[in-house]
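Note that one protein chain of the assembly has been removed; the remaining protein chains are unaltered in position.
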Amino acid sequence: MKVLYFAWLRTKIGCAEEEIDLPDTVKTVGDVLDYLRTKGEVYAEALGEDKVIRVALNQDYAQMDDTIQNGDEFAIFPPVTGG
Amino acid sequence: MKVLYFAWLRTKIGCAEEEIDLPDTVKTVGDVLDYLRTKGEVYAEALGEDKVIRVALNQDYAQMDDTIQNGDEFAIFPPVTGG
Amino acid sequence: MIRVQKENFDVGAEINALSHGNTAIGGICSFVGLVRDFQHTKEDNTRVCAMTLEHYPGMTEKKLAEIEETARQRWPLEDVLIIHRYGRMEPGENIVLVVTASAHRQAAFESAQFLMDFLKTKAPFWKLEEDNTGTGSWVDARESDDDALSKWEK
Partner (left out) sequence: MIRVQKENFDVGAEINALSHGNTAIGGICSFVGLVRDFQHTKEDNTRVCAMTLEHYPGMTEKKLAEIEETARQRWPLEDVLIIHRYGRMEPGENIVLVVTASAHRQAAFESAQFLMDFLKTKAPFWKLEEDNTGTGSWVDARESDDDALSKWEK
């Protein structure tokens, strides 16, 4: 699945976009975050429970229990600060 | 005293401005209106109790019991409709 | 700054001029009121094709200046502009412009709305509508304008 990072999540993780192979057990948005946290210390910290992050699935805001599908675009970013 | 009329009060009374000699008994804004009502049927009708009018004394909104003085500018007009 | 004038004004040019060079400004709110085409609004099938705004020279300037001062006391404003026209205007023409500039967006929005609500109920202007038969009729004040004003009285 394609995973995008923005703002400090992008700078912290060190890339704007990566392709992640997910195990079959990963079924929801929350599962994806849990899986990413196992990918190393940088991921564990950037996606830590103390961090306020937002997730968009196919360019719409997503909830933790939303189901993911093959080919989805998954984006992780901090609360927005535009305007 | 100089009395100014605006909008439909001007067209009804037929002039924009006139000099009115007031008797000494006229002391308040309300007294002025009462006196003007005695000046003829056109005045009595234009300033009738059924009409919603506003008064400005020296270019500030005035109340019925405000005291008038020699040389005041007295204006009568309907509720405003600008903007 | 306030201006009472017969001539039209260029909304864009006024806004651009106001903001220019002041980097303390974080937001600029503007409102322009225009003469609407009143077609179909009258029961007798006549059509309003122009309006004439009468005003009370002297008192108009005094009231607009007071309204500006009240807004400046109530909100932290970097700049304020009020332009109100008088005279004859046709549909599509500008009548009034308010522009407020502040460090904060909420202050800019609220003060612009406040200025318009006060203008509508306190500035001595009166609209005479002219229909296509040449008949003029004075526009009545609207209760909704008084209601809009009352929300600022707290």
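Annotations for the structure displayed:
By letter and in written order, the chains are A, B and C; residue numbering begins at 1 in each of them.
Note that in this section a residue touches a chain if its C-beta (ideal position, glycine included) is under 8 Å from a C-beta of that chain, and two chains touch if they have at least 3 such contacts.
Predicted model only: the values in this text are computed from it and were never measured.
For the chain that is not shown, the touched chains among those present are A, C, taking the whole complex. The chain not shown here touches subunit C at positions 10-16, 19, 21-37, 91-92, 103, 105-106, 108-109, 112-113, 116, 148.
Mapped onto subunit A, the interface with the missing chain covers residues 4, 6-8, 10-11, 52, 56, 59-61, 75, 77-83.
Keep in mind that, in the parts below, only the chains that are shown with their structure count from here on.
Shown for subunit C are the residues that touch two or more other chains, of which there are none.
Residue positions of subunit B with contacts to 2 or more other chains are absent.
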